[in-house]
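Report on the following structure.
The complex appears here without one of its protein chains, the remainder shown in place.
Here is chain A:
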Amino acid sequence: MAQYLTFQLYGPLQAYGTVAVGAIRPTATMPTRSAVIGLLAAALGIRRDEEARLAELHKAYGMAVREHSPGKVLLDYHTIQAPGTRGKRQLFCRRDELLLTEPNTILSRREYLMDALFTVCLWQRSDSAPHTLQQLAQALKTPHWTLWLGRKSCPPALPLAPQVGEHATPQAALAAYLVYEPVSATLRHSDPYRIHMDADELLESDGLPDAEGLPDLPADLGDLDDLADLGDLADAAGGMEMHRDMPLHHGRRQFAKRPVRVLLVSRVADSAHHAEMPADAEVSYVDK
């Protein structure tokens, strides 16, 4: 048994940015590690430029995310008016930029998730974590800054309602968490549902990037270019994916790849067995 922190993420729009080059800003279909840790950082009042504290957060907590409702992707057509030629004039506010110069319009397409609902589960990887799970829960209840679900224009539409409890596995902790029923009942459920879980316990020997090792991309992770490189590990764990959402440096927006275990859980099995059953019994792995 171990302690787990669980909370829900719901908003009519959410966006979890993945690799974005140029005008298309795609979203992942599940919350990314960088988004969840960013949420914690906002709740705790850790600024973007506090690289060491952010790295510490990433290192200290393991993460699993459960999908309740996958939602649908919205592609938003977005135009941005960049200030045009301003000569020697210094423009002090956006209004002046928009009204006093001939703007150059930039096109952008931004993806959002609509009608999606997730629960997140976090656990401490070591005793030396900078905050206890109870402290994290308290920070989420009375956050230091406003929280948002991936983009600032995506506020949470339910309290995150964090809970800390003892469970056998992350899967069991996620299964035990009750999401807000009136919302959950209205949305389309996925069956089976997905769980994305940090696969780091499988990769302990390879080591994750550590706080001191920033900002270089650790060779062992960087080499894991595709799933084949995971070799025996992939076979042992079933579904494995590589997600590039492990921040190396916030200021420079560098991300490392993170091995993620993908579980597919049938809702029938889940409800028949209830929370504290050994999770492996109800899990079927993704075919890869």
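Assorted remarks:
Note that in this section a contact is a pair of C-beta atoms (placed from the backbone, for glycine too) under 8 Å apart; a residue touches a chain by one contact, two chains touch by 3 or more; residues count from 1.
By definition in this document, contacts and distances are computed from a predicted model.
One chain of the assembly is not displayed; among "(Fe-S)-binding protein", "Iron complex transport system permease protein", "Thiosulfate oxidation carrier complex protein SoxZ" or "Type I-E CRISPR-associated protein Cas7/Cse4/CasC", its UniProt protein name is "Type I-E CRISPR-associated protein Cas7/Cse4/CasC".
Checked against the full complex, the one of A:Leu136, A:Leu160, A:Met197 or A:Met242 touching the unshown chain is A:Leu160.
In the full complex, chain A touches the hidden chain at residues 10-13, 48, 72, 74, 76-78, 80, 87-90, 92-96, 98-100, 114-115, 140-143, 145-148, 152-161, 180, 182-183, 186-188.
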